[in-house]
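First the structure, in the form of structure tokens, and then the observations on it.
Note that one protein chain is taken out, while the other chains of the complex remain in position.
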Amino acid sequence: MSDKPKFAMYWAASCGGCEIAVLNTNEKILDVDANFDVVFWPVAMDAKYKDVEAMQDGSILLTLFNGGIRTDENEHIAKLLRQKSKILVAFGSCANEGCVPGLANLSDAREIVHTAFNTVSTDNPKQVYPMTSYDVPEGEICIPKILPTLKTLDQVVDVDYYMPGCPPESHQIAAVIDLVIQVLQGKAELPPKGSVIGAGNSTVCDECQRARNVKTITSFNRIFGQEIDPDLCLLEQGIPCNGVATRSGCNARCPTAGAQCIGCYGPAEGVVDYGARLVSAFASVIDAKEPDEIDRILDGIPDPAGQFYRFNLAGSLLRAGKSAWEKA
Amino acid sequence: MTQHGGTSPKLALSESKGEERIGVYVCHCGTNIAGVVDVQEVAEWAAAQLEHRGVVIGREYKFMCSSLGQELIEKDIKELELTRVVVAACSPHLHEHTFRTACKNAGLNPYLCELVSIREQVSWVHTDKAAATAKAKAVVSGGVERVIRHAPLEPLRVPIHPDTLVVGGGIAGIQSALEIADAGYHVYLVEREPSIGGHMAQFDKTFPTLDCSACILTPKMVQVGTHPNVTLLTWSEVEKVDGFVGNFTVTVRKKARKVIEDLCTGCGICQEKCPKKVIDDVYEAGLGYRKAVYTPFPQAVPKYPVMDVENCTYFEKGTCKACEKFCPTNAIDFKQQDEILTLQVGNIVLATGYDLFDARRVTNYGYGRLPNVFTSLEFERLSNAAGPTNGNIVLRDGKTTPKAVGIVHCVGSRDRNFNNYCSVICCMQGLKFAHLVHERTGAIVYNFYIDMRTAYKAYDEFYQRVLEEGTLFVRGKVAEITDVPRRPDEDGHLIVQVEDTLAGKQRRIPVDMVILSTGLQPRYDAKETAKRFGLSCSSDGWFIEKHPKLDPISTMTEGIYIAGCVQGPKDIPSSVAQGAAAAARVLGKIQQKEISIEPVRASVNQDQCSGCRICNNLCPYNAISFDEDRGVSLVNAALCQGCGTCVAACPAGAISGTAFSNDQILSQIEGLLLLNIDEPVTA
Amino acid sequence: MQTLDQERTSAPPKQIEDLSLLGEVSHRTAGVSRLEMCIQCGCCGGSCPSEADMDHTPRMLFAMLRAGMRHAALMSNTPWICVSCYHCVVRCPQNVHIADVMYTLKSMAIEAKLYQDSTAPDFSQTFVDMVEEFGRSFELGLATRHYLKHFPLRLPNMAPMGIGMLSKQRMNITPTRIKGIAQLKAVLKRAKEVEAAS
Amino acid sequence: MTYKFEPTIIGFTCNWCSYRAADLAGTARIKYPPNVRLVRLMCSGRLDPTFVFKALASGADGVIITGCHPGECHYLEQNYKALRRFQLMRRTLVGLGLEPGRVKLIWASAAEGARFASEINIFVEEIRALGPLHWGVPDDEEPSTVHSPLSEMEVPA
Partner (left out) sequence: MNKYILYPGCSMESSARAYYDSLKAITDIIGLNLQEIEDWNCCGATEYLGIKLTPAYALISRNLALAAQQADGTRTVVAPCSACYLNLAKADYYMQEQPVLGQHVNEALAAGGLSYKPGSLDIRHLLDVLVYDVGLDTIKSKVVRPLTGLRVAPYLGCMVPRPDYEHRWSDYEYPVELDRLLNALGADVIEFPLKTECCGGHMTQISPDTAFELIRRLVSAADEHQADLMATLCPMCQMNLDAYQSETNKFFHTSYRMPVIFFTQLMGLAFGLEAKDLGFGLELVSARNALAKIGIEHPAEIPTGTARPKKDGSLPMPAPLPRRNMHTEKGKVVK
């Protein structure tokens, strides 16, 4: 084994997009190889958990952890990697704030399993459900157990840095890799622990080229079925664009391409609850004073929880565990 | 860099552990608090259970606001090196200033003190001692969490514009304007009628001394009219008020008089020649006539007449112009238009007065149906030497002198069907009428009252004087006044039907004239006026003072004062006193030249602002502007009033507010919820 | 009639429960009586068209309730003389439900068997008996029964009127009975049970 | 030990109207249940939905927001912004699985001490009827001890 610093990357409850984003850095990936010894990266190389367990505590310099904590396996590995890593980065929206898998927190874990194994799209006439352990002649087979809710990485272990995005933009990943290498070479210093890296300080509007005016919204509309002015702020056109509250860093990709921001970079610096910011901001610029008129306008946002918490639900203040009243 | 979004609240708590040294002071307020809240337990609990949050001392004391109580805090700040102070006592609206000053005296920034209310919001509204004590602990805990996140602040200094606006030219407004003007400062006095004088100008005599109302009022009116420091704007109304204490911008509509003031000499020829007679609903209370061009009364100030275009023959039919033809100075100008004036003032005194209760609403008293039922204001005109009958007290036929007169108290007052409050002046007014009727006609006079209220100096003596004059008093609320006789002796009379509650029997008393001692009620447009000036009205419609006992002159809006009946029914001496008091307040403010105001202001972190412009039209004071070049929004601290709406709206979290920051409030919420109040149930 | 003075001297020593009289009356009155709000202004007594025949004006009666003068208050003929004209109700500055308080006092007097003259209670009871029997009022039966019992001497005077009413068919000779009389009886029976229990 | 449920309620008040109404209720000694704990803001327009979420997340069973009557805002019209935010916030909370009755907006002027107290009375009873707010806290059910040594497992790829 070389004496290069060790690098690890892990995926918990995630889609794999983060890995692809890393590979999308093109030749920059070679810098990783040149500067690091990749010791654990399930998507890219074969490895056993026991190999990681065997490592000395803190022996991995940098771990990029993507995915939320959905199963006991996720949780086990998160704790393990925390123990073995000097720098643990919550990488991508899932690890940061739950992302789309976090929307499962709107439902009970049992409901989720039920939906997965026994709905019209699943042919399961015998009502077979997976079991966490099963005895076969060869011995006992185990699969991970699902946890009641999906948690973000920092709800399970201490996290050093946060790198948002679904996935993080490749140019931001490249910049972070550059930074770490410069730190290794003694040319730069690490930011304070707890910082958000690979993203901007402001919100998407900061990087959005669309023209913006004083806002008064008389209706909320979906993006299709109407003429969209390509140069004007989408929100001003009644499109519920989350860019106003979403951390900058993506170069306003979606609004530039003509689609509204859906918020994958999460809340801006210092914000406690992402959805609350949007609720407040959108409602503030509605042009109505009568409750009925306000309701009529708000009907244009048919699913406010989804609109405001698509990425942030597991990281929100309420975290959307089900309340008692809806339980059967 | 700050914490990341989803961080758990528990982490936030431990981070600031022990950074501050906090003193917690719990006031007994005699038994006001200590009677319900176990203050000792609260203080001890804070010291023990909140130690990890930085509380180093918890004390309770009989009266924290006393000088000894304040000294206690000052001593602790110095000796225990406190960096934060929490006082649990009364409402911050009462004593926040007291405790901040104590901190300041001990060298601690005054804004590092938090006063939490355990009196108005705990001991006075709860009865269960255990629950109240638990809530007091929660409130203290909220205060501790909040105060940790306080930052040292300096009060903002705002210059005071030396000019003052007085709205309403009745006796209260006149008094206020004169006091300020005499002190050497400029006053704009705005009155919507053609002349100042208000209701007092309509009266004949004033109780209890029976001075002639005009004799004591007109000199003051003339003084106002000629004072170099007073700009008198009659026939004018305030349309809009912008700004805040020290710097109000007021828009006034000066209605077209159709008379050029610079040319008019007030000779009165136009009124004399005007062929159109109109019932004068305002000054003569509907009992007399005026012309279409008129000054409401001979001593009017200013002397210039106004033209009533709704009734003027020229405006109705296009011909006449008698006034123009006869005016010796060509002062009539039919084309004159309303003027809009913009005034800059530092303070405002509102003295817009009252309306008379509409006695037609009490149908059983027959006012408006039975000719010889009069309202108090009608009787004032009737008995006034300058009134329509030259002071002869006669029936509505204009000639017959009544032989028996009934005076009914509490008309429209102390009655849930109309106004539920006591109108204060009606008893004395009724007694005054009794005296005048007795003196001028020798008629038998009955006074019908529920309770005789003659508080204040020399008032009860006046009651006794009227008793002595032989007025008959009947204790009972009059049930009805009718002209339908039941017995021959009732024929041709008005009959006052009433239970004589002291005799315990119903009586029907024939009289010739009934005078309704009509109550006072807020101006019909009081709500709109309140809105225009940013004030609030009580449910009755009177303007709300800052404190009902200790500050009946100020309002919740700094720089705006109230005087006279706009605050509630009152007699002339009280109106004058309040007008003068308001003037004293204004003068005090002007002489400070600048005032300090709470440093509650919003500001934008420009690094974080993305220029999304959500906040741009949220500010009613236009304090938020957008810098096109830099693509960021800015808050002008001089215009900001500190409401915090933009802070709450900023989607990027780029706007923060002093004294009510997100951190402070979130921490307070967490502190408040430290304890829950579920009661253990013994199984 | 028992006057205030007599009550003061002749009544047995005051019982504590008498202080609850006002509350009891208020509680038993339909709607929210607001009886405790009375300011003794006398507007009710002044308004009353039949006050001349009353022992006490309503105002005085309320003062007696406040004073806990149970016997004197229930003996007063005032509630029975009340013609339910509602003048006092709409004029009352405190919006006391005066007419309904009178109904309450009548029912309390009947319960306590405290009244000077049985004419009115009997009339009410006769009326109610007929309604309970038929579901409709029956004027002829009511008038004759009532006058026979209470004003036998006036009957001859009234005869022309009665004959007029009958001849013009303004009085039915026989009572009308509603179809759902059983249902009505059941409802009233339960109502009485509910009343007794509350 | 079992506990009788007593709702805990956070109330947000405006410095100019409802906080003074609360003071007035106190001065007039009008009683209301001790379940509500008040936070003073300068204006209902200052109310950030975060505050409400925070309260509900930290143990409050209900939140009552109070402000000046429409048209009577001390800051001219900021209470309308509070109204709009409230309506969108309530929709969002419902989407997150909360009963709409746990948050309430009422108007109370500085003169309405009695009204303030009666609204508190009503709201406390409404929340009492709804029962305690149980958010499924993530730590509710810790997963049982893992049956097999995970280290033996093939890493899923």
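The chains carry the letters A, B, C and D, assigned in the order they are written, with residues numbered from 1 in each.
The rule we apply is simple: contacts are C-beta pairs under 8 Å (C-beta built on N, C-alpha and C of every residue); 3 or more make two chains touch, one makes a residue touch a chain.
Note that the coordinates shown come from a computational prediction; the quantities given were computed from them, not determined experimentally.
Undergrad: If you put the missing chain back into the full complex, which of the shown chains would it touch?
TA: B, C
Undergrad: Given that one chain is not shown, which residue among B:Asp358, B:Asp571 or B:Glu598 touches it?
TA: Answering carefully, the residue with contact to the hidden chain is B:Asp358.
Undergrad: With the full complex in mind, choose from B:Gly368, B:Gly391, B:Pro552 or B:Pro620 the residue touching the hidden chain.
TA: B:Gly368
Undergrad: I'm checking contacts with the chain that's been left out. Which of B:Asp211, B:Asp451, B:Glu469 or B:Asp483 qualifies?
TA: B:Asp483
Undergrad: Just the residue numbers, please: which parts of subunit B touch the chain that's not shown?
TA: 279, 281, 286-289, 355, 358, 360-361, 363-364, 367-371, 382, 388-389, 396-399, 417-419, 480, 482-484, 486, 521, 524, 540-541
Undergrad: Residues of subunit C in contact with the chain that isn't shown?
TA: With respect to the unshown chain, the touching residues of subunit C are 28-32, 49-50, 52-53, 79-81, 83-87, 89-91, 99-100, 102-104, 106-107, 110, 119-120, 123-125, 127-128, 131, 135-137, 139, 143, 146-147, 151, 154, 157-158, 160-161, 164-165, 168-172, 176, 178-180, 183-184, 186-192, 194-195, 198.
Convention: only the chains that are shown with their structure count from here on.
Undergrad: More contacting C-beta pairs: A-D or A-B?
TA: A-D
Undergrad: Can you tell me which residues of subunit A touch two or more of the remaining chains?
TA: Residues 155, 272-273, 277, 280, 284, 316 of subunit A touch two or more partner chains.
Undergrad: For subunit D, jot down the residues that touch at least 2 other chains.
TA: Within subunit D, residues 48-50, 54, 57, 77, 81, 85 contact more than one other chain.
Undergrad: Going by the touch rule stated at the top, which chains touch which?
TA: Taking the chains two at a time, the touching pairs are A-B, A-D, B-C, B-D.
Undergrad: Quick one: which bits of subunit B touch subunit C in the complex? Just the residue numbers, please.
TA: 364, 410, 414-417, 450, 475-480, 497-501, 504-506
Undergrad: Mind listing the subunit D positions that touch subunit B in their complex?
TA: Result: residues 1-6, 8, 10, 16-17, 19-20, 22-23, 25-27, 29-35, 37-43, 45-51, 54-55, 57-60, 68, 71-72, 74-78, 81, 85, 109-112, 117 of subunit D touch subunit B.
Undergrad: For a test of understanding, state which residues of subunit A touch subunit D in their complex under the given definition.
TA: It is residues 42-43, 46-50, 53, 72-73, 75-76, 106, 108, 132-133, 140, 142, 144-145, 147-149, 151, 155, 272-273, 275-277, 279-280, 282-284, 286, 288-289, 291, 294-295, 298, 301, 303-306, 308-309, 316-326 of subunit A that touch subunit D.
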